[in-house]
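Dropping the structure in here first, questions after.
Omission of a single protein chain aside, the complex is shown with its protein chains in their original locations.
And now, chain A:
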C-alpha cells in the first residue's frame, strides 16, 4: 500500500515544515536552519524574515512594499490618469507564504486608511486593493468640472473614511450618511457605486472596466500557454521568458502572481526551479 510516486523535493519540503513545527513545540524558539523556505519572488524574501521576528510594523510595511512592487508591473502607457493602479489580494499570497498573516496586515492597513479594498465583479473571491490616496486623487481629477463633483467629494469624505465594508445598504446611505436619492443616482452614474441588489450597492473603482477586460484576457492567455504545453506544466523561468501574444497587455509577472496566488496552478519545487502545473479541478 505504499504510494510510489512521491517526489523527493516534496518530501524534503514537508520534512522541513514538520521540523519547524516540532522545534516550536519542544524548544519554544524556531531554529533558523529549517524554518525558511525558498520563496518564488525575491521581493517577498524580506517579508518572511521580518514576520518571523514577530515584528508587526515590519510585516505591514512589507505588505505595502509588495503591493507597490505588484502595481509597478502594470504598464505605464495603458494607464492614463483615470484609473488608479490596482493589485489583487491573492497576488500577495504568491509573494508571502503565510496567508493568515498577509490577511491580518492587509486589514490593519485598511483600518489605518492606507488602502481600499473592492469586490471586482468577475469572481466572488477576487478582491482588488488600491492605495487610498491614489484612488481619491484619480477620482477627483476625473470629476473636475462635472456636475457630479459635489456628491462624489461628499462620498469620498464620509463613506470611504468610516465604512470598512465593500458594499453599502440603502438604509445606511440614507440615514447614516444623509445622502439623497438623486445624489445616489449620480454616484452610480459616475461609477463609484455599482448596483448589487435592490437597495444595496458595491463600492467600485470608476473606469475599471478596461482593466477587468484586459486582466481576464491576459489570465486566460497565460493559463492557456501552460495548459497547451506537454503535461500541462512549465517551469516558471520558461514562462517568464516566453514571448506573449498581443492578448496579454500586462507584464507576464503580474499574471503569474495572480495564477499562483489564486491556486489555479500548483507550484512544485524542482531542482531546475519552480514548476507551474495546471490544476484541473
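Following the convention adopted for this analysis, contacts are C-beta pairs under 8 Å (C-beta built on N, C-alpha and C of every residue); 3 or more make two chains touch, one makes a residue touch a chain; residues count from 1.
The working rule: contacts and distances are computed from a predicted model.
Its UniProt record calls the unshown chain "DNA excision repair protein ERCC-8", which is the correct pick from "Protein GID8 homolog isoform X2", "DNA excision repair protein ERCC-8", "4-hydroxy-3-methoxy-5-polyprenylbenzoate decarboxylase" or "Cleavage and polyadenylation specificity factor subunit 3-II". Which of A:108, A:134 or A:169 touches the hidden chain is settled by the complete complex: it is A:169. Here the missing chain is touched by one residue of A:68, A:111, A:125 or A:181, and it is A:125. In the full complex, chain A touches the hidden chain at residues 1-3, 6, 14, 17-18, 21-22, 24-26, 93, 98-100, 102-104, 107, 124-125, 165, 169, 171, 263, 281.
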